[in-house]
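One structure is given here, and the rest of the page talks about it.
Apart from one protein chain that is not included, each protein chain of the complex appears where it belongs.
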Amino acid sequence: MATAIGTTYTHTEPVAADLIRFGVIGYGYWGPNIVRNLGSLPGACVAALCDRSQQALRRASQAHPGLNLISDSAQLISSPLIQAIAVVTPVWTHYELAKAALENGKHVFVEKPFTSTVDQAEELIELADKRNLKIMVDHTFLFTGAVRKIRQLIDDGTLGGLYYYDSTRVNLGLFQHDINVIWDLAPHDLSIMDFLIDARPEAISATGQKHLNGHEDVAFITVYFPGRLIAHINVNWLSPVKVRTTLIGGEKKMLVWNDLDTDEKLKVYDKGVNICTKQDVYELLVSYRSGDMWAPQVEQVEALKIELQSFLDCITYNKSIINGGLAGLQVVRMLEAASSSVARMGEVVYL
Amino acid sequence: MATAIGTTYTHTEPVAADLIRFGVIGYGYWGPNIVRNLGSLPGACVAALCDRSQQALRRASQAHPGLNLISDSAQLISSPLIQAIAVVTPVWTHYELAKAALENGKHVFVEKPFTSTVDQAEELIELADKRNLKIMVDHTFLFTGAVRKIRQLIDDGTLGGLYYYDSTRVNLGLFQHDINVIWDLAPHDLSIMDFLIDARPEAISATGQKHLNGHEDVAFITVYFPGRLIAHINVNWLSPVKVRTTLIGGEKKMLVWNDLDTDEKLKVYDKGVNICTKQDVYELLVSYRSGDMWAPQVEQVEALKIELQSFLDCITYNKSIINGGLAGLQVVRMLEAASSSVARMGEVVYL
Amino acid sequence: MATAIGTTYTHTEPVAADLIRFGVIGYGYWGPNIVRNLGSLPGACVAALCDRSQQALRRASQAHPGLNLISDSAQLISSPLIQAIAVVTPVWTHYELAKAALENGKHVFVEKPFTSTVDQAEELIELADKRNLKIMVDHTFLFTGAVRKIRQLIDDGTLGGLYYYDSTRVNLGLFQHDINVIWDLAPHDLSIMDFLIDARPEAISATGQKHLNGHEDVAFITVYFPGRLIAHINVNWLSPVKVRTTLIGGEKKMLVWNDLDTDEKLKVYDKGVNICTKQDVYELLVSYRSGDMWAPQVEQVEALKIELQSFLDCITYNKSIINGGLAGLQVVRMLEAASSSVARMGEVVYL
Partner (left out) sequence: MATAIGTTYTHTEPVAADLIRFGVIGYGYWGPNIVRNLGSLPGACVAALCDRSQQALRRASQAHPGLNLISDSAQLISSPLIQAIAVVTPVWTHYELAKAALENGKHVFVEKPFTSTVDQAEELIELADKRNLKIMVDHTFLFTGAVRKIRQLIDDGTLGGLYYYDSTRVNLGLFQHDINVIWDLAPHDLSIMDFLIDARPEAISATGQKHLNGHEDVAFITVYFPGRLIAHINVNWLSPVKVRTTLIGGEKKMLVWNDLDTDEKLKVYDKGVNICTKQDVYELLVSYRSGDMWAPQVEQVEALKIELQSFLDCITYNKSIINGGLAGLQVVRMLEAASSSVARMGEVVYL
């Protein structure tokens, strides 16, 4: 029939010598985005997709006719036709899969959080170093226009020295069975915070509660930095409303990032307080500053696409990577500390 | 390589006897949504896609490998392998394409607005009637959860008799070259209004102004209904902010529909005024009522998919159709009247 | 008892020679604000308050113990102890009261709208001119931080040439018995518009409907200016939500004024469209510009206080006045035209 009323284009673009062939493991919630974006990058292709679920493979086949499908991850990982593995599976499987991939000489792109323990993360980093392979942990937010703009406002001194970083990430969440709300939601905030703030966190105190299935579904994390900088993260799977708001207070300016606001994600306020000379305990010690608000334009891009392109560049040109194994390790270290503190009702855990 | 590391699923579902084969004409802004949704419906398939632009066909080929592509619409329309034509092209081409399709015995799904003139619309309706073919005009909003919910609240008497319908649809718009902002944006409001309100509009007064390319880019339309119901539509291509808000005032309750609000699109207010017995010109003639607000849950669906399924049902089971040729004609009649009134600075045009 | 446990301050500040003594007529919704603000200005005092309602006088007495109260306005107007009359009564009484005041040699501060007809306004202006007396019409909004900031942004060229002015002023309103929603709410918008826009309006088209008590409670006004500038005002007494939003589109920048936003009343958008060279009817004729948004700090002041001070200055130093009789007349002229157009279903009325 087709020939009767039209023609189809044949894609016969020659495969470039430096095309990086990916094996993708996992086609659940996030896997489809990885497959779609890898497919759209000129320097990459998805050589095969692996999932244990036949239903998942069927969905993949419908969305991407012609995609090679496989259910045995070991077979995928050992294939000589593949240069990199994307691990898009639950966190408790990351270590085994990433380790096997590295041992088979593959670069690894791994979903956040990097691993279930600090030890696992350290072992993977060491393994990759030995083999001269790359690890990228999928801290997607670092590649959004909003986070890059905030980073710029901090780096160029617009905000001045930071006072606090206060993030709220709550909604009626998808309950996870193997991890608590800290391991599910806080990796976003911790990776962003770690990227934005130059200093290294010193200690963590966290509180929370389990209501439904044995894991904390509500948690509050305080991160202490050297000096007077403090961070706080509020994560909650039981909120009727979705909130994605971060306040950053600086000496010179203060910033509100509302990630749910389509048009004005970032608002920079020319507001603050100045310490005055102390005269009398009952005199006002501080004066207030109030001025304009400014919402800088934020680049609208698909962060995951930029991130994956950055992974390709890192492999091809041996470039350093902002969200490599060490960044992933740092997040896991804080997650471990937070979970440990929650269990002891807020007792401080030094990092 | 593929066979070495996996397999691909082969889609060998037998073609059902009652599968309706579509020829789609136009792959610009909206065409991709038509192709994707037709592809996802069990009772339909896209037999071929036609566009004059090679670039558009290339995009289609990337998104839908294997899709039959064609650049001559006449060839598509005359193909005996096709039962229905989707016309997803600029409005000034609708009449010719739809007419040819009907003359070739095809059902027609046509983008809004239906045609450029009332005469064209009437001719197409007559032609379809003679040939016993179906026309559906793509008034997608009628199939959204929000509009269906509002219709229900009007039909079941929740709002009471209607006082006014006031809609604002403004943003920094894509300038059209062949039509003004009324023909571009108001078909949404007029089709929704026509669907929700039982009465037939009697007259239209419209005002507006041309600032940039010879077509009105700002316009204000008043629609008079029998009795005291009045409607107003504010459309603007030059607004720095996007607004999609409709207020509906009823005797019993009042409603605000903010289509940009993800979670609370509809708000129903138990507010209003009651006329009291007139005693004295200086006494209060009305009393106020204020109560709870209620945001009914609105079904989250892809309206276009439901609309296309409804078109299939209409063809297969010869069912009547809420957005058929007559609904399209009614919208074109109002667009013509509004444009005519704008040219005479608001002078009323009777329908 | 008082003397047993404390003392009271006695106000014996000498009355300044140039203190202007006001007689205030009307203590309904707005009168209390006039009395309170006149009392707080160093250059003014309320010599007496007049209202026909004993209940109103009792309220005044509670709020301002010692205030002279009177029920006969003629007595107040003729008192030689008074230099200025504030007319804070329904619009249909303005002309008679203001006329009597001017004939008795008093300056007049009169509530908006100035008068019920153009003829009345013209007569009062002439009378004041002859007697060398001042008239101020209470267009309070002109003295708000927001309007003064917008004026500045227009005057300094920030917005560029204006395309449109589009205001929405709706809520569940206090029904008036003597006037429609246009005369009640639109004076705000018309006076602001007239203050902000340098050009003189040429024509008006308005539509609306009466639902409850014989006066329009919903109305839409279009104002045509020379060139391509157009204004639109949406006023409604039957809205479940309160909206006070004005969009101003300029060639260079666009502005949104949301008067209900406590902190960010004004937002200036670096957005717009540029006309490109026309090449082909199907080529894009315009290009889009999108940039930062900026919310300038708006001075938080009580506008009425500044306005009344301005009236005092105008009297004392014989200064010109932005909201004098001519400004009031211009608004009344537009109100008359709008009401006349509404009655003829939008037919244009030239000014």
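By letter and in written order, the chains are A, B and C; residue numbering begins at 1 in each of them.
We take it that a contact is a pair of C-beta atoms (placed from the backbone, for glycine too) under 8 Å apart; a residue touches a chain by one contact, two chains touch by 3 or more.
This structure is a prediction, so every number in the text was calculated from the model and none was measured.
Only one of B:Leu81, B:Val118 or B:Met293 touches the chain withheld from this view, namely B:Met293. Among A:Cys50, A:Ile135 or A:Val170, only A:Val170 touches the chain left out of the display. From the options C:Ile20, C:Ile34 or C:Ala48, the residue with contact to the unseen chain in the full assembly is C:Ala48.
The residue from A:Pro187, A:Pro201 or A:Gly249 that touches the chain not shown here is A:Gly249. Residues 263-264, 270, 290-297 of chain B touch the missing chain (whole complex, contact as defined above). With the whole complex as reference, residues 163-164, 166, 168, 170, 172, 175, 177-178, 203, 205, 207-213, 218, 220, 222, 224, 228-230, 232, 234, 236-241, 247, 249, 254-256, 267, 269, 271-273, 275, 278, 281-286, 288, 290, 341, 344-348 of chain A touch the missing chain.
If you put the missing chain back, the residues of chain C touching it would be 1-2, 4-9, 11, 23, 47-50, 57-58, 61, 65-70, 75-76, 79, 81-82, 241-242, 263.
By definition in this document, only the chains that are shown with their structure count from here on.
No other pair of chains has as many C-beta pairs in contact as B-C. Each chain gets a centre from its C-alpha atoms; the one nearest the centre of all protein C-alpha atoms is B.
Mean C-alpha position of chain B lies 41 Å from that of chain C. Note: centroid distance chain A to chain C, computed from Cα atoms, is 53 Å.
For chain A, the set of residues touching two or more other chains reads 263.
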